[in-house]
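Complex shown without one protein chain; remaining protein chains in place.
Chain IDs A and B follow the sequence of writing; residue 1 opens each chain.
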Amino acid sequence: MATATVSQQIEYNRSAGAVSKRLRSASRFVRRQPLGTFGMLVIIVLVTVAALANVIAPFDPLAQAQRSALQAPGAEHFAGTDQFGRDVFSRLIYGARVSLYVGIGAVFFAVIPATIVGILSAYFGGWFEYLVQRLVDAVQAIPGLILLIVIMSVLGVSLPNIVIALALPASISESRIMRSATVSIASSDYVDAARALGAHDIRIMFRHILPNIMSTIIIVASLGFGRFILAESTLSFLGYGIAPPAPSWGGMLAAEGRAYMFAAPWLLWAPAVALSLVVFGANMFGDALRDELDPRLRGSR
Amino acid sequence: MAKYVARRLLGMVPTMLLLVLLVVLMFSMLPGNIVDVLLQDSGGDTSAAARAEMEHSLGLDMPIPERYVRYVFGVVRGDLGASLWDGRPVAESIAARAPVTAQVAAIAICVSILISIPLGVVSAVKRNSLIDYALRSMSILGISLPSFVVATAIVIVPALLFQASLPFQYKSFAEDPIQNLQIVLPAAGVLGMLLSASIARLMRTTMLDVLQQDYMRTARAKGLTTLSIVVRHGLRNALIPVITLLGLQLAALIGGSVITESIFGLPGIGRLLLDSLSKRDYPVVQGIVVLVGMLIMLTNLAVDLSYGYLDPRVRH
Partner (left out) sequence: MTTDLSRSWRRAAQRTVGRRRLLRDGALLGAGLAGAAFVGCAPSKSTTPQGQTPQAGSGATGATGESRPGAPVVKGTIKKGGTWTESATATSSTQDMHTTNTSFWQTTGELLMQADPYTGAVTPNIIEKWEFPDPTHLVLHVRKGVKLHNLPPWNGRDFDADDVVFNLERTVGMTAEKEGIPKAAFLHSDFFAGLDKVEAVDKYTARITLARPSSAFLYAFVDHRMTMMPKGVVEAGFKEPVKLAGMSPYQLTEFVPGVREVYTAFKEHWRGQPNIDKWVRTVVADRGADLAGFISKQFSTFAAGTEQDLKTVLSARSDALHYKSLGISWHHIRPNLKHGAFSDFRVRKAMQLAINYQEIGDGYYGPGWGYLSGLHSYFPESWSEEKVKTLPGYNPATKAKDREDAAKMMTAAGHDKGDGVAFELLTSPGWSFSDATKENALRFQSQMQQIWPNMKMTIRTSADVGSFAKAQADRNFQAVSYAIGSSRDVGSDAFAQYHTKGVRNYGSFSNPEADAMIEKALATLDANERKQIFQGSGGFMEKFSNEWMPMIMLNLYPTNTLIQPNIQGYEQVVGPWSAGRISNLRGTLGFVS
């Protein structure tokens, strides 16, 4: 199947290294991947801002003040106010929490089932693999956005449901990447050897296969992160975003951002800058990780 | 070869059955149905008995297994059913809309290839240089903003600055080629930009890989210039995964068309899908999803077959 070829791009790393080796590779990462390092910094900032939102934000993100509605950015409101007089800067900061929640949540619920299904499917093969692969084929043949919309309609609009709607289809298609990463390892000599020594299936999967597909997991996760955050904004545009008044970058962009594009442009550019910075950072970080973790490329320096 | 194709086609049958099952299940779980939408609008007789009568007459009270079996047999006979709203055959509605989406998609793919392949190649050849960083940043930035923002800006900004805008009265290419392209090109551009980032990224990685192969070293040893090496040997080999990706991106392309078609006012499949979904016109939605699913599977098959031509080592 076609995906197998793609996933061969995402190669796996056999060596699980020691701490010092990790430190060395970290410093090498910073040296060799300036864009990736930038991306990593963006994500660190995002996490910090989200964690300290209540400390950093100058205002309550939900507090309305009709009298100060639609004020341009200034000393009091760094990023202006929206049509309810809410402080856009504070909403951006709290919005980071939503983005992080969606990004991490969806990655978590996509990658873990994908890994489990991928490993099981490659390891056991047979009818189980056949069934899973046909299901993957079927789901991949449905345009992702339609799946999202239908899942959101069925589940109803809420933040956890957005995570589920994003993660569910992703987990199914990502399971294929995990599967192909597992296939070659599952048939390798040392897995055979472990089996011959009487190792239990579960032990083999955890001790031998999982560490070896870790780099694939990391790459898939890091690239998914940005994609999910972006997808949340598309859901907002289609009217399936998180329920107001909670601030989310996608919701800010899709609703007031577009509606007040000219009357109050800061309502557009403020969330747009935040969103694109994070998506850019996550992509760059993911790319760099792949560069570093892909042994074929590493050998060439 | 013929045997391989036949086997692959046969292999699609269980997947299709599964796809239709998924689709039927999904739409049976959606809250509300066309009767709710109709009656909400009218404020007419909304009693349970009236609703039940209408649901019955539209076949909405059919048990799911029956609905599934009937639908599968219908598809086998080439009958996708008729819209619950206007009674038009689903196949007819899709046939009327598909060319619009196909046109946009085809141009989008061309645009994305034109952008991404040179970009990926240059990035790979000049690896870890400033040019590499700049090109990669640009292509990723292109997908870092939601497409609805970019598309809306394209629509509104010229109007406010110059009192001019794209022509919003859609004309097909046959009716009016110039007006058609004026609206299709920007839409295709937005979609193409979305596609190009992932293709450029893949192109770069593959190219890097290819550049390190033994035969490339040989070529270099023979004194060929970088350009001719890249074009003659590298590109051909690097295209395989790129084509695979293009095949896979078809689903994303159709998903993305929902947004661009809405904003640019193009009467394509994406819009039909969204409209029908919200009006709970499930025969239309099912028909589209099933046909698109088939198309995607066939594309993947075509992609696999194309390997044989691009890489003589791959033979089925």
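Worth pointing out:
Quick note on the criterion: contacts are C-beta pairs under 8 Å (C-beta built on N, C-alpha and C of every residue); 3 or more make two chains touch, one makes a residue touch a chain.
Just so we're clear, the structure is a prediction, and the values are computed from it rather than from any experiment.
Among the displayed chains, contact with the absent chain in the complete complex occurs for A, B. Contact with the chain not shown here comes from a single listed residue; of A:Ser153, A:Ser248 or A:Ser276, that residue is A:Ser153.
One chain of the complex is left out; on chain B, the residues touching it are 30-33, 36-46, 50-51, 53-54, 56-57, 83, 85-88, 93, 96-97, 148, 152, 155-156, 158-160, 163-170, 261-265, 267, 271-272, 274-275, 277-280. Although one chain is not displayed, chain A still touches it through residues 62-64, 66, 69, 83-84, 152-153, 156-158, 237-241, 243-245, 254-256, 258-260, 262-263.
Everything below uses one rule, namely that only the chains that are shown with their structure count from here on.
Averaging C-alpha coordinates per chain places the centre of chain A 22 Å away from that of chain B.
Interface residues of chain A facing chain B in the complex, by the touch rule stated above, are 1-3, 5-6, 8-9, 32, 34-35, 134-135, 137-146, 149-150, 153-154, 156, 226, 230, 233-234, 237-238, 250, 253-254, 257-258, 261-262, 268, 272, 275-277, 279-280, 283-284, 287, 290-291, 294, 296-297, 299-300. Partner chain A is touched in their complex by these residues of chain B: 14-16, 18-19, 22-23, 26-27, 29-31, 128, 133, 136-137, 140-141, 143-149, 152-153, 156, 160, 201-202, 205-206, 208-209, 212, 240-241, 244-245, 247-248, 251-252, 254-256, 258-259, 273-274, 277, 289, 292-294, 296-297, 300, 303-304.
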